[in-house]
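Below is one structure, written out as structure tokens; the observations come after it.
Shown here: the complex without one of its protein chains, the others still in place.
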Amino acid sequence: MLHFYYGVMGSSKTAQLLMQRYNYQQLGLKVALVKPAVDTRAGQNVVFSRVGLQADAELVLGPTHSIREQLLWLAAQRAHSDFQYLFIDEAQFLSEAQVQELAELSDSLDIFCYGLKTDFRGQFFPGSAALLRLAEVIEEVPGGLCWCGKKATMNTRVDPQGSVIKEGAQVLIDNHQSIRYIGLCYEHWRKGISHG
Amino acid sequence: MLHFYYGVMGSSKTAQLLMQRYNYQQLGLKVALVKPAVDTRAGQNVVFSRVGLQADAELVLGPTHSIREQLLWLAAQRAHSDFQYLFIDEAQFLSEAQVQELAELSDSLDIFCYGLKTDFRGQFFPGSAALLRLAEVIEEVPGGLCWCGKKATMNTRVDPQGSVIKEGAQVLIDNHQSIRYIGLCYEHWRKGISHG
Amino acid sequence: MLHFYYGVMGSSKTAQLLMQRYNYQQLGLKVALVKPAVDTRAGQNVVFSRVGLQADAELVLGPTHSIREQLLWLAAQRAHSDFQYLFIDEAQFLSEAQVQELAELSDSLDIFCYGLKTDFRGQFFPGSAALLRLAEVIEEVPGGLCWCGKKATMNTRVDPQGSVIKEGAQVLIDNHQSIRYIGLCYEHWRKGISHG
Partner (left out) sequence: MLHFYYGVMGSSKTAQLLMQRYNYQQLGLKVALVKPAVDTRAGQNVVFSRVGLQADAELVLGPTHSIREQLLWLAAQRAHSDFQYLFIDEAQFLSEAQVQELAELSDSLDIFCYGLKTDFRGQFFPGSAALLRLAEVIEEVPGGLCWCGKKATMNTRVDPQGSVIKEGAQVLIDNHQSIRYIGLCYEHWRKGISHG
């Protein structure tokens, strides 16, 4: 089965992924921790959660990598022939073709994808759109809150003055200097009100 | 709040919508039952569920209708100034602009949309894609079953011989003669196996 | 697997049960519709939902009946040797021993119990307590609303004047003359406020 757990920034998706993986590992099951590389030059392989958990991804997927081939390679490294469970962080950055591969692999494999649903403009990421089309289980990771106390559903890009930005490149890393991201409810995102 | 309850054909979405509306009506709340007209010439306004429930839509939306304007018109007809709850059946046929309007209206209105997530090719309907992007609550209406006993997630078009069709117009009414629709699990949809 | 779907009066539990059963029957699966007899002398076997759906229970369980034995008897009547799915309405009236039997049967059978969680005093029914202890899947059937608009969670017994009653026999049939039942949110049930 292919699962997609989506949630806004700050909803503790990665922490939930790492806890779920921990539970499966404790039972001796064969799991792989996977992460798409947004920028393959960087080669960053750390899966990191703000609440204080982290782990190394065992597979860092470039945008044109075949997941099937990469898994065969990883299984060979580990001298076992297959996997039972995949955990994929930042799944919004998967390509449509990679999600298609996951859907096919999920006949015989349980795959748990965690990621954002939409970008700062309220548009899909390619991986999210494909996962929402094809995943057999779709669930929200709750926990994101707007400053007004309502559930946050919109990933919002704000500048250092707190102004809501609605135009620009889809992917721009939160550097806490020129931009950062916060979760807002739909109404406050739409009206561009980033604080009370 | 804008809610999207999606499910495959045969998952009793319309019955659930009609029961929910019934409960709200019993409390004397101001509700409207809405349906997009796939073909405006037909003017069909019946909201119908196979299990034996039906009701008349109070608003039949043409593809270019403004929901906001139509609601003002309907409220005037009823001599009350506003609505508290909207129930929208077959919401996959809404246009992107109509879903955008719903998202704005949902600041002050609870809106419950029921519809399909994807078409027979596994692609989004325009209304479904917009609802998945913007709805604040997204839930599956369970109940669709594949012939193999697994949960059905794919709306499948089959010809009279039971062959799975994967090409053609997005919207084609189930006439039980040239085509009909069934729910399959992802694996059996992908492999084109419509029965055991 | 043993499932318990609980909900307040008026949350359309029975309608949901009948729709789910309909979907399983359509696929040719072997299902049985079961109902505990609150009063075995009556022998009423109708499974009835206010929204306009009903069916005849195939098994009416007396308080000391063994479900296992009754199912063997029913299978013999039908000339097939087993069942795949049981649908049990008003499951709060099952005895603890019957729920224990269901938990054991659920190794090889999918069992869907629908019922109330608590009585008009906020205390468990025997069947509900046992199901909450042993069921492997527990889900709320949503849809009950308090007059204030909040979710209703408390089954409330009121007299013809609308006064909230908190003492008396656990089971007393709603006759619309001396008493009736409504759903309230916890706060309004606790404060005994049955309308706005």
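Going in written order, the chains are labelled A, B and C, and every chain counts its residues from 1.
Operating definition for what follows: a contact is a pair of C-beta atoms (placed from the backbone, for glycine too) under 8 Å apart; a residue touches a chain by one contact, two chains touch by 3 or more.
A quick note: this is a predicted structure, and the numbers were derived from the prediction, not measured.
Partners of the chain left out, restricted to shown chains and counted across the full complex, are A, C. Considering the full assembly, C:Ile138 is the residue among C:Ala75, C:Ala97 or C:Ile138 that touches the omitted chain. Within the set C:Lys35, C:His65 or C:Lys117, the residue that contacts the chain not displayed is C:Lys117. For chain A, the residues touching the absent chain in the complete assembly are 10-12, 15-16, 18-20, 22-24, 26-27, 29, 50-53, 143-145, 147, 149. Chain C meets the missing chain through residues 2, 103-104, 106-107, 117-118, 122-124, 129, 132-134, 136, 138, 140, 151, 153, 185-187, 190.
By definition in this document, only the chains that are shown with their structure count from here on.
If you draw each protein chain as a dot and join the dots that touch, you get a simple line with two loose ends.
On superposing C-alpha atoms, the copy chain A sits rotated by 180° relative to chain C, to the nearest 5. Of all residue numbers that take part in the contact between chain B and chain C, over half occur on both sides, making this a same-residue interface. Centres computed as Cα averages put chain B at a distance of 29 Å from chain C. Distance between chain centres (mean CA atoms), chain A to chain C: 40 Å.
In chain A, no residue touches two or more other chains.
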